[in-house]
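Only a single protein chain was left out; the remaining protein chains are all shown in position.
Now for chain A:
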Amino acid sequence: MPANDALRLDRLSIGDLDAVSLTLDPGEILCLSGTSGSGKSRLLRAVADLEPHGGEAWLGETAQASIAGHAWRARVMLVPAESHWWAESLGEHLPDARLDDLEALGFAPEVLDWQVARLSSGEKQRLALLRALSREPSALLLDEPTANLDDATTRRVEAWLCARIRARAWPVIWVAHDPAQIARVADHHRRIVGHRLEEAGAWA
């Protein structure tokens, strides 16, 4: 197991949310829930430094502000709920994809020759996860990673994600709605209530 760094938020504040301080050890999954519009996605955007915000985030001994924006985001990688694709063929987006990962997500290797335009929203969501993970980040921020998937595929993607997260020892913030999913994957669970992040129980 690679020795990884903890992800630490130090009085991080954005929007209406009160300052958030928390520490995630390598390989720990924190599930974040809350009503839509409560600021879950914006909190992830602040951690990835995509929006101006207060406070500081740390990856191990590295402060967010101490390295360039793109270098931080390459290490603390956000996978948004809706993915976007710029090149026409899928292969251009996934130069480093491993075949066993494709297979684990339910794709044949030929998928790399496909046009992005013919992908369904569920396929895009799975491939966007693969696209992010194959860039070898050091921490993951997942925004509803299984929102467009049916139950069976959701379980399959969850299992693959959890296996990769444990193997790589990534600290993860995972935005989720489904209580059953949270129970399956989370080490910790926090809920956004009003302006605050409340402890909602722990499964370890």
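We adopt the following convention: contacts are C-beta pairs under 8 Å (C-beta built on N, C-alpha and C of every residue); 3 or more make two chains touch, one makes a residue touch a chain; residues count from 1.
The criterion applied here is as follows: contacts and distances are computed from a predicted model.
Of the candidates "Iron export ABC transporter permease subunit FetB", "Probable tRNA sulfurtransferase", "SUF system NifU family Fe-S cluster assembly protein" or "Pyruvate synthase subunit beta", the chain left out of this view carries the UniProt protein name "Iron export ABC transporter permease subunit FetB". Checked against the hidden chain, the listed residues A:73, A:126 or A:168 yield one contact partner: A:73.
Take chain A: the residues that touch the chain left off the picture are 48-52, 68-71, 73-75, 77-80, 82-86, 131-132, 135, 137.
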